[in-house]
Structure formats: structure tokens, C-alpha cells
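The other protein chains are all here in position, but one chain of the complex has been omitted.
Up next is chain A:
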Amino acid sequence: MPTLVSHPDEVRVLSRRFGQGAAEIDKYVELDGYKAVQKAIEQGPEWVINEMKASGLRGRGGAGFPTGLKWSFVPKTSEKPKYVLVNGDESEPGTCKDHVIFLHDPHAVIEGTMIAGLAIGAKMGFIYLRGEYRYLLKIVEKAVADAYAKGFLGKNIFGKEGVDFDIVTQTGAGAYEVGEESALMESLEGKRGVPRIKPPFPAVVGLYGGPTVINNAETIASAPHILLMGGADYAKIGSERNGGTRLFGISGHVERPGVYELPMGYNLKKAIYEVAGGVKGGRKLKAVVPGGSSCPVLLPDEIDVGLDFDQMGKAGTMLGSGGIVVLDETVSIVEFALRTIKFYQHESCGWCIPCREGTDWLKKTLTRFYNGGGNLKDINNIQYLAENMMGRTFCPLGDAAAMPTLGFIKKFRPEFEEYLKGARTEKTFITTEELIGASH
């Protein structure tokens, strides 16, 4: 069972009900639950969207797109039904924040889904959890059933004539790619989780061809809090153009790993050294992967930076999914880079050739390199391969594999070169030159 952690620097908005039994509907209601959605029904869609815009909330899945703006893109009238789709297919290595939300505050996700539905004129929402989260799916399913029993879901919700909203929960069955929004829709439609070409964007043509808002579970769970405290006040907690707080999962070599709720813009160095208690055993810091495994690595002298989408972008990396992975001096970057690319190779859906072939060759090259059969040219080849995957795929998985690889090669090139010296002397692997030579 995930242990809850706390630190005085935390600002508890999203996590304020954690550990208080709010998975039970009565407790949730007692803690101001389902007030925000009723307020939204009274005030109307325009008010909701304006509050969301004012909040400065940006997509917590990793892309950081302004949520209010996303909701406003949905056409007011549509021949086809509109939908809300909640992305709980949390799979980015280093990320376990949605896990905690579903466990401790499932009703916040439900209420947020309803609010999004009201804002865009949808009458149905889907909450999609990754297949591995079966025990969490059961918690969410119970929460949905309880909400129906109270008349919070279904027809004429909260006794309001003509206000209907239904929620269906859904499980995946193991696929990182399905966390990409268009692949998520494909999966929910009962297909292989491969991405769709964009445009059209889901806000116009989404699930079953209808306009659809797709938000990460944390984004959706933030909505009720924003409406209760007001968008402007929520925005004030965070940094410029990055409203509110965020759940940061700090893992790896730290004294106190855990999911902490920190204001957007909080200093990364402080998050590691103060909030998470510093590097484990007082060892030296080697590197930080700041927002899930797809984010380019930061060196120890690069971590004095604010944790928001813009500042992390300026630092040459990304805020991503908020999963901060800390590496101490004992870590071999060659091994770490290989493990990272192994994941993306395994998860590439195979739809786009640069990703399918690129991840495979990166894995092959890095595997040989790691096992002692590499040479200096491999380092350039890895960089060349990764650079040629960037921006050449339907969905961002290709980039997600290429970006960290490039980061490791660029920032740790001397370590890769050094690795060759310590490598085995007897040649057990065929080199690229020999491979090419053999075919000529």
C-alpha cells in the first residue's frame, strides 16, 4: 500500500482529502465534496470555462496544455454526442501520482469529470485506468456506484430537471502507448492502441466521432478545487502562467521518496534536498530525470530551477508527468540509458517506422555497447538515430524515446567513451562495420 508522506512546504489543494477516508462518499461530501459541480450547474458552462482559464491550470499528463482553453475548443453545437475521457492510463516510468488520487480521492475524479461534461455539454464521461490498477478500478467503480445511488449521477442529477450525466469506468490491458490521447480513444473503442492523425483534434472529432475532451486524471481532479476556491486564487498559488499545485512523485536515490504536492514553480533542488530529504546515504548526486523517463536528464548544476512547464523548458528539459527520478553517483548512465530505451522499444506500437525501427536499433546498439561490444562510432550512431526520430512520428512516443537518449549522449559523452576502455577485451559481438561489410 502506498505510504503517504508530508512536508511543511507542501500546499495541500489536490491532496487535502488524502488519508481521510474520502473514498467513501459520505466522507467526501462532508469534506466539501460535490459542492463544486452543483455550483457549476448553477453558474453555467461559460462561468466554468472562465474559471478554468483564470486558474492557469495546465495539463498534468505532461503536455501542459491550458485546460480551460482545451475545453473552450469544443464546439457548442454538435450533431454527434460529446464526451469526456479521463486518462488514468498512468504508465510513464517514474510516475505514480494518479495511483494516489484514485486510491484516496476517487470522487474528485468523478466530480471533475462531471464539471468537464457540464462545461462542454457532454452527458457521458469515461474514466480509463490502466489494466494493472485493478484494485484502484474497484475503488473507482464503487465510488461511481455510490454517486449513482445518491442521485449525483444518472438522470436529473442533484434533483435538477434535465441535467443528466453518466460515467463508465474502463480498464486497459497493458500498453504505455494507450496513454497518448488518440491511442486512448482507439483502445476505448475496442481497437489496438495506435495513434490517430491530427488534425482533426479530439475536441472536434474524438470518441465515436464526437467532440471529446481528454484530460489526465490529476487535471480532472483539480477542477472541483479550482471552482471552490476560484480560478484566480488557484492561479496565485503557482508561478507565472503555471497555476496551482502539482503532485510530484520523487523516487530513486532519495531519503524520503513519495508523492508530494508542491506549488508550481517550486525549486527542483529544494524538492530533492529538503522535501525528499536529499540523496540517499549522503551520496553525491549524479543526475536527475525530472518528469518521467522521457524527459532529458539534468546534471547536478542544472537543478536550481523552478518546477513549471516554462522554466523546465528553458532548462532544456520538460516538466512532463511530474515524476522526478534521482540518480546518485553509483549509477552507470550507459546502463540507465539502455534500461530507458528498452522500455520505449517494448512499448512502441509499431505504427510509425521511425519509432518502431529507431527504438529497436537504439536498443540493439546500446545493448551491444553495454555488453562490451561497442565502439566510438556507436556513440555518434546513437545520436544520429535519435535525432532522426524526433518529430517524425504520429504521436510523441518517438520523441519520448529519442529525447532522453540524446540527453544521456550529450551530457554524458565522456562516460560513454570511458565505458569503452573498461569494456571486455575479447570481442563477442559483431561490429556495425563488420555487419555492413559482411553484406557487401
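In the analysis below, contacts are C-beta pairs under 8 Å (C-beta built on N, C-alpha and C of every residue); 3 or more make two chains touch, one makes a residue touch a chain; residues count from 1.
To be clear about the criterion, contacts and distances are computed from a predicted model.
Have a look at "ABC-2 family transporter", "MoaD/ThiS family protein", "ABC-2 type transport system ATP-binding protein" or "NADH dehydrogenase subunit E" and point out the UniProt protein name belonging to the hidden chain.
From the choices "ABC-2 family transporter", "MoaD/ThiS family protein", "ABC-2 type transport system ATP-binding protein" or "NADH dehydrogenase subunit E", the unshown chain carries the UniProt name "NADH dehydrogenase subunit E".
Return the single residue from A:Lys53, A:Lys70, A:Arg130 or A:His225 that touches the missing chain.
Among A:Lys53, A:Lys70, A:Arg130 or A:His225, only A:Arg130 touches the chain that is not shown.
Specify the residue from the set A:Ala22, A:Val48 or A:Val325 that touches the hidden chain.
For the chain that is not drawn, the touching residue is A:Val325.
Going by the contact rule already stated, which one of A:Lys198, A:His346 or A:Lys364 would touch the omitted chain in the full complex?
A:His346
With the missing chain put back, one of A:Val168, A:Ala232, A:Leu299 or A:Ile353 would touch it. Which one?
Residue touching the absent chain, from the options given: A:Val168.
Given the full complex, what residues of chain A touch the hidden partner chain?
1-3, 81, 90-96, 98-99, 124, 130-135, 168, 170-176, 187-193, 208, 249-253, 257-259, 289, 293, 323, 325, 327, 331, 336, 339-340, 343, 346-347, 349
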